[in-house]
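Contents: one structure, followed by commentary.
The complex appears here minus one protein chain, its other protein chains still in place.
Up next is subunit A:
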Amino acid sequence: MMAHRVSRPPPRGWRPPTSEGALTRRVLIGMTLFFLAGLLLLPLFVVFSEAFSRGFDVFRASVTEPEALAAIRLTLLVAAIAVPVNVVFGLAAAWAAAKFEFRGKSLFLTLIDLPFSVSPVIAGLMYVLLYGAPGLLWPTLQAHDIQIIWAVPGIVLATMFVTVPFVARELIPLMQEQGTADEEAALSLGASGWKTFWSVTVPNVRWALVYGVLLCNARAMGEFGAVAVVSGRIREETMTMPLIIEALYNEFNGVAAFGVASLLALLALVTLALRTLLEWRYGADLAGRRATR
């Protein structure tokens, strides 16, 4: 006599209706692994192995050169400006799109996505045409002695352009899904609009906001195309990390190029790790499923 029932194995030849046969599965998994290795893991490995190919001291020397340090500083500065601006814009745009109905809303949402569909080079060129030497606003700018193109403001502007959608895109679906009931509840309890925004709206989207900031930051630091067009590549002045990497590489300074590159790659890995952590911990919040319904 059995004390308790043992679950029976499925009958021979049975498999879950949504799964595939063994061969199909192996082929698909194999293909995925092949592309992962070839496209992602190997290149990443090469970056680090190149950077350290002549030892740690050479690596350290290459990333502490004045040029490299200036590039790192500039990149951090650009990110420090572009990301907060993006957060403010993203919150405002998502708030408007998710909580209100207005004419032209779908056009507005399409416009937010514009930087995703425009090539970064075009984005850079637009700013050159607008603020550059023969450009539309050039006379005004020159009269006030303001330099935008071939200077830091241009780099910040170009970076902001390409990163505009990141925070907003994370927030809009979530806020739309959450609706306005929480806000209405807060208001009916006597809270001001300001109080409601900070103690209800923002906390409801905080993890999506962090997620958007991470993505935005990674892109802001890594942007090449748009920045390359407006930077003018003045050494120690308008060279960001991606630009200096390319410059060093073109000068056959492999170790230095890969040294800086490995720093950028490290940033990407940290972003990835934080992202995974967020998804693992707050996946439901990010996906917009209402946890407390």
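To be clear about the criterion, a residue touches a chain if its C-beta (ideal position, glycine included) is under 8 Å from a C-beta of that chain, and two chains touch if they have at least 3 such contacts; residues count from 1.
Convention: contacts and distances are computed from a predicted model.
Per the UniProt record, the chain missing from the shown structure is "Sulfate ABC transporter ATP-binding protein", taken from the list "FeMo cofactor biosynthesis protein NifB", "Sulfate ABC transporter ATP-binding protein", "succinate dehydrogenase" or "VacJ family lipoprotein".
Although one chain is not drawn, the whole complex shows that of A:A185, A:I234 or A:L272 it is A:A185 that touches it. Contact with the chain not shown here comes from a single listed residue; of A:L130, A:V200, A:A265 or A:L278, that residue is A:V200. Take subunit A: the residues that touch the chain left off the picture are 181-182, 184-192, 195, 199-200, 203-204, 206, 290-293.
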